[in-house]
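Missing here is one protein chain; the remaining ones are kept as they sit in the complex.
Labels A and B are assigned to the chains in the order they are written; within every chain, residues are numbered from 1.
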Amino acid sequence: MAEQRTIWPFHGGLHLDDHKSESNQRPVQDLPLPRRLILPLQQHIGQSAEPVVEVGELVKKGQTLARAPDYVSAPIHAPTSGRVLEIEAMPIAHPSGLSDTCIVIQPDGDDAWDALPEPMTEFTAESAADLRERIRWAGIVGMGGAAFPTAVKVNTGGPSGIDTLIINAAECEPYITCDDALMRERAGDVIDGAAIFRHLIGARRCLIGIEDNKPEAASALRRAISDKGDRETDVVVVPTRYPSGGEKQLIRLLTGREVPSNGLPAAIGVLCQNVATAVAVADAVLRGRPLIDRIVTLSGQGVRQPGNFRVALGTPIDFLVAQAGGYSEQAHQLLLGGPMMGFGLHTDQVPVTKAANCVLALSAAEAPEPPAERPCIRCGECVQVCPAQLLPQQMFWHARAHDFDRIQEYHLFDCIECGCCAYVCPANIPLVHYYRYAKTEIWTQEREREKSDLARRRHEARQARLERLEQERKSRLRRKKEALDKKSGGSADDSKKAAIQAAMQRVAEKKAAQQAESQTSDSN
Amino acid sequence: MIVAILTIAALATVFGLILGYSAIRFRVEGDPIADQVDALLPQTQCGQCSFAGCRPYAEAIAAGEAEINRCPPGGEATMIALAELLGRDPVPLEDEEAAEKPKSVAFIVEDECIGCTLCIQACPVDAILGAAKQMHTVIIDECTGCELCLPPCPVECIHMHPLEATPETWKWPFPGQRPAEAADG
Partner (left out) sequence: MQFATHSSPHLVGPKNVTQVMGLVLLALVPGTLALVWYFGWGVLINLVIATLTAVAAEAAVLRLRRRPVGAALIDLSAIVTAWLLALALPPLLPWWQTVTGTVFAIVIAKQLFGGIGFNPFNPAMAGYVLLLVSFPVTMTRWLPPDVISGSAVSLADSLQMIFSGTPPLGQSWDAITSATPLDQMRTELSQNRMISEIRQSPLWGDFGGLGWEWIGNWFLLGGLFLIWRRVISWRIPVSMLGALLLIAGLFWMIDPETHPFPAFHLFSGGAILGAFFIATDPVSASTTPRGQLVYGALIGLFVFIIRTWGGYPDAVAFSVLLLNMAAPTIDYYTQPRVFGQPGNPDA
């Protein structure tokens, strides 16, 4: 347990001031409920959840409000008891500033629980499928920020070949301390959650990767491990270096293995989960509780009383800031997430979601306006710090030239958007912005190509159908004509001609008869 | 002198035979260039290029009879892709304004629809659901925004609605550009 384990350092990375002490000095504070809870139907990667309640309906705490319509999706639960006010498009926390459909709950103050499923205290006796179903029911998604549905991630489809479970306790971004606080408070639940994961996927060992700037959390975890007599779980302390909490980087640090490009960690026998996800799984399996709240760090010089808060999902961020003493005069930028990978919020009237780990109100000194972009001087600093060992410089040149084929040759989609390259760039080029632009353009082009392929197929099918109808019509006419011929016992033309002949003869005879009559009348 | 003439004649014969053999032996059915051009076009089938659909335009481009700048729904990106494929120089778009129109889909106002099926017959991708004397409705996912259904409708009950960006389809703007300019689907 106290042995020195081997660490395999990753390439690049940065030493940043970690700014942890602003928010980790006090225990987690519970936040009261706001007037309204706004729950977006999409708080995860995958298909949006579908509402199963109606406007005006009364709901209890923990009740399912929206179900997962597809495999890669997650349900949403009511964080407290109350009434469904509306199901409408509302502003959500997203870099675009756009809105999305949300269920709005008005708390009734009773905080009354719905009927919860049975706790699975002897989880080792449960089948993997049942445990996954419980995790799925609870709406658990990756709470480190990725928000991928956990039930899907742990579904390895049979004997998994995963030998190592990694619990990501690194929390490498500056300012964020929510995982640190969670570990100090609930180390036992972290270990329980890890044990549940390990049983579920059949891993033989569990490594908890934590940075060396969290000594209290590391000791708490070690104590919990020895208290529970867990012999397969180890705490591995890694040097504090951004971005050691990136999934691929942490896997390399702890095992020396690299997740293949365009591949998953399962391909190299590893599964990685965030500490908060592990605690949520422990709550769901051992206590039958769905995911309805989380710890959020509120920090930066722009907020009067920074700290960690236990927040009901759907709490508007302006309420959270107000509860923390409000903004100071220095508040300049509002970010969701950390300062390196978080995105700017245009307004604070957006809700906290499952993946919202941190809200930062930064002053102009902490997050200065980026200086004007200068031409790239090809210094290569970006190459030296990239943890994915890419060539940011080359990707930048091609993104600038809108050359989306060449940029993919430099493995654009292996970029984890950590921001190390943009941080060190002496010319202040917003490199990550260029890569995001290129990625979303490429995805849009792919979507449009699929659409146009579909349109082409429909058009060709339509042409074929019209062609077929035309052929059928022609062949029908042909058959009709042939039938007619057969009936008249000869060619239709001949019978017509005969009739005409007969008619003409009749006319001629009539004429002759008339003439003969006039002649005889004349001669009289 | 005579040797030179004979040599050139012999060379010409040999190369002609090689070419003739290759033309027969390596013949490719269909028109691969037209297929490749068609693969780049947006398949809106709108006819704004003055051809009867994307395939006829593709064939005209492949035959060298049409310029590559006549497709507004494809816009600048398609013109550049065609230029690269065919090794031609990029040409400014014929109709810049039409190219910059936001993507839209057709919408039938159901109160006004009389069930005449004229729009159904006009749609090149069969995106309108309906039958004679029954309600007609546009299937949004299949509509390409070609607007061919608007003229035939006798009661003018079809309108074009621009497609709005959702958080799923939103694109990061090019650095330096204002976000509003990039917020299209």
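In this text, contacts are C-beta pairs under 8 Å (C-beta built on N, C-alpha and C of every residue); 3 or more make two chains touch, one makes a residue touch a chain.
All figures in this text were calculated on a predicted structure; none of them were measured in a lab.
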item	value
Of A:333, A:357 or A:452, the one touching the omitted chain in the full complex	A:333
Residue, one of A:259, A:298, A:324 or A:407, that touches the chain absent here	A:259
Option touching the unshown chain, where A:129, A:377, A:484 or A:516 are the choices	A:377
Residue of A:183, A:367 or A:438 in touch with the missing chain, whole complex considered	A:367
Interface with the unshown chain - residue positions in chain A	8, 10-11, 16, 95, 97, 174, 248, 252, 256-263, 318, 327, 331-335, 337, 339-348, 362, 366-368, 370-372, 374-381, 383, 387-391, 393, 411, 414, 417, 419, 422-428, 430, 432-433, 436
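By definition in this document, only the chains that are shown with their structure count from here on.
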item	value
Centre distance in Å when chain A and chain B are each reduced to the mean of their C-alpha atoms	32
Partner chain A, residues of chain B touching it in the complex	38, 41-45, 53-54, 77, 124-127, 142, 144, 165-167, 169-176, 179, 183
Residue numbers on chain A that touch chain B, as the complex places them	42, 92, 94-98, 100, 373, 430, 433-434, 436-437, 439-441, 444-445, 447-448, 451-456, 458-459, 461-462
